[in-house]
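Removed: one protein chain of the complex. Kept in place: all other protein chains.
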Amino acid sequence: MNRWLAALLYALLCAVTFVVCFPLLWAISTSLKPKEEIFRWPPTLLPERFTFESYRELLFGGSAASAPGAGTPPSDFFLHWFANSIIVSVGSTVISITVATLAAYSLTRFRFFGQRAVPYVAIMGYMIPSVIFVFPMFLTLVELDLTDTLLGLTLGYVCITLPFCLWLMWAFFRGVPLEIEEAALVDGASRLQVFRQIVLPVALPGIIAASIFAFIVSWNDYLFGRVFMNSMELLPLTVGVMHFFDGTHVDWGLMMASSVLMTVPMAILFGFMQRHLVAGFGAGAVKG
Amino acid sequence: MATLISRRTALGSTLAVTALSAPSIAQTRDRVARVWGEPGPYVGVFTNGLNEWAQRNAPGLRFEAEQIPWDQVYTKLATDLAARRPPALISVESPIAYQLAAEGLLEPMDEVNRNIRAAERLVAGFTVDDFGTWKGTQYAVPLHHQGCLLVVQSDAVQEAGLSDPATWTWQDLLNGARAIQQKRPGTAGYTMALGRNLCGDYHVQQFIWAAGGLTWDPARNFETVFNSPATIEAYEFIKELYATMPRSAVEFSFLQVVDQHVAGRTGMSAYWGRTMGRAADEAQPIFRNMEYYLNPRHPGTGQSWSWTDINGWIMPRRNNAFIRESKEAIAHVMNSPEWMARYTNSLFPNVGPVFKDTASDAAVQRHPMYEAKRRSVELIFSGYVPKACNSGHELKRGINPLGGIGHGRNVWSQVAQRILVNNEAPRAAVEWGHRQFEDIRRENRRLIE
């Protein structure tokens, strides 16, 4: 490639990357400022004095702002919320992926009535606005006595992630050739053996892409968490951090520090799996 | 490969089991009575008092405070009542108490009020009924009060050569705001919330009442009377006043008004006690020059009113397993001068003491803010009380359960937004609001019959 063109492209890439990353860089910068510097005008681009105060408050508790004996400040729940989010996101991802993988395999390898319609019903399911079924679903959970439990929230997330996972896995399995499986079956392997030993390894990129997707959706949700959950120590992160707005006071340092901490697990996950994401989505997933 | 997968499966199932078992772990604890309150430390302090009672009298019972942001009260209420697990106790501003009482959802509290001699102890200007009596039954126990007042930076007033804000009418307020804006370029003269939120509703209503308008008239079978000339006049005045406010006031809620004032970006604002508290914590120079006044009088009616959080304890009646214990625990805390003083001091001067003995308690009067701002604090604690009313008790003409429903819909602030954001004529916008209020009345007729 022409050297000048390459330089131009790099410049363009850097500019775009800067604009895209700026909101997060600014969040990091804000989270590292001492409280009095956060509100200064004109604002300082980089903290004049670095402090990990906000992070310390979130991770080790002991908010300076709380009066003695005044109940637990919301920041003390941060680690609870974090753990909750991990539990429900991992839980719903595992359930969704397991169920979707089995079903998608069945759909592409067996013949039965209504087979071709299932993926389309599923994808329509994913397009249905969650605002429609969040309340009916809540009422269902009431009947099952699962409101304000992590299990209830996990099931709620299964309901929003499962359809799209099925769709992704279905698209993926369609692209996996049948020959090896058939050969193995002819050689006397059972269907379950084939599934475990031949199909799953091949489907791994698809499974990873769908898992990332399911994890992102569960981790990012706000609406279900807000409606289903109640107890402070059982909230997911997204709903919990909104407690840092206490009506008359918002601690932007805490807010931004928790933003950063909420994004970190996603960033790590993403760093490892980025390659598979493109591959997984590329396998005709949105192509039909 | 096979072993790899099985390890992965094992990991997956372990996590799934953890996810499934976590809720059951959470449920094998003491009996927990949940206590809802506004954001802020005060519910926590009161709850500590409730727990003192529980430790002595009800082993295994624990009260637990939950802070409910103002705009989430309905989400929480609706979902928790539907889930048949209401909180044991709710600290709530009275319009919601009136609504829930009229819906028949609350436990009568006459007994508690007798046990704490509430009627005798209340500060002058309040009655127990103000907190949530419906058809002769008391459903609320007085807890605290907060009235919205005029917060002024006296240095700004002096610089602009203005008269004593205690004597002001609307016109003086407007002129004063303009003068301050001129003297201090880049800052606002006056700031109020005009966003589509509760704070906007509250701030707008004060002006309507001062002009002599109201939303429903309890004296005339709760007829909707919003579209009166007085209401229109109030909105026209707000429109004029908006020129002295930050442009973004149309998205302001509680937080932004306080931020604006404490950061020194406005000469005056409408707010409750919290502005003083935050200034004392974060901005001493602002605090030193800060004074509170009654809201400016309407030049014609001579009236001045404060939107007041007339806050009491209410108890959901159904599916509430803690009724008896909670009642006793409340009485225990409220009969204790120490706990009540601690409650008042927990977020000074935000939670106005409802009892005379608390207001005159030495522990309260020794608070540094009380000593530094005696006049303002006494106004906040008791001076303004005769001017206290709110959406469910407009102009103190009678308790109206429709006020609570109005809260959820933010009609008052939406009318202001239609005028300021969409440039609608005040009369037309008020007519729109009138129709919304009429709808509320029609839909909820059963509450007022």
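Order of writing sets the chain letters: A and B. Residues in each chain are counted from 1.
Methods note: a contact is a pair of C-beta atoms (placed from the backbone, for glycine too) under 8 Å apart; a residue touches a chain by one contact, two chains touch by 3 or more.
Going forward, contacts and distances are computed from a predicted model.
Q: UniProt protein name for the omitted subunit, picking from "RNA polymerase sigma-70 factor, ECF subfamily", "Sugar ABC transporter permease", "Isoquinoline 1-oxidoreductase, beta subunit" or "Probable glycine dehydrogenase (decarboxylating) subunit 2"?
A: "Sugar ABC transporter permease"
Q: Looking beyond the chains shown, say which of B:Ala33, B:Leu77 or B:Leu379 touches the absent one.
A: B:Leu77
Q: Check the options B:Gln55, B:Ser248 or B:Asn335 and report the residue that touches the missing chain.
A: Result: among the candidates, B:Ser248 touches the missing chain.
Q: May I ask which residue of A:Leu32, A:Leu58, A:Val90 or A:Leu107 touches the chain that does not appear here?
A: Of the listed residues, the one touching the omitted chain is A:Leu107.
Q: Out of A:Thr51, A:Ser231 or A:Thr263, which residue would touch the omitted chain in the full complex?
A: Of the listed residues, the one touching the omitted chain is A:Thr263.
Q: Against the chain that's been left off, what residues of subunit B make contact? List them.
A: 74-75, 77-79, 81-82, 100, 103, 105, 195-197, 246-251, 259-260, 263, 265, 405, 408-410, 414, 417-418, 421-422
Q: Could I get the residues of subunit A that touch the absent chain, sorted low to high?
A: Residues in contact with the chain left out: 1, 6, 9-10, 12-13, 16-17, 20-21, 23-24, 26-27, 30, 39, 41-43, 98-100, 102-103, 105-110, 112, 116, 120-125, 127-133, 135-137, 139-140, 155, 158-159, 162-163, 166, 174-175, 191-192, 212, 216, 219-223, 237-238, 241-242, 252, 255-256, 259, 262-263, 266-267, 269-271, 274, 277-279, 281-284, 286-288.
By definition in this document, only the chains that are shown with their structure count from here on.
Q: Can you check how far apart subunit A and subunit B are, centre to centre, with Cα atoms defining each centre and the answer in Å?
A: The separation of the two C-alpha centroids amounts to 36 Å.
Q: Looking at the complex, which residues from subunit B come into contact with subunit A?
A: Answer in residue numbers: 1-2, 5, 12-13, 15-16, 18-20, 22-23, 26-27, 34, 38-45, 47-48, 65-67, 69-70, 72, 75-76, 79-80, 82-85, 254-255, 258, 263, 274, 278, 342, 346-347.
Q: Which part of subunit A faces subunit B closely enough to touch in the complex?
A: Answer in residue numbers: 39, 66-67, 69-72, 74, 87-88, 90-91, 94-95, 98, 138-139, 141-142, 146-152, 154, 196-197, 200-201, 226-228, 230-234, 242-243, 245-250.
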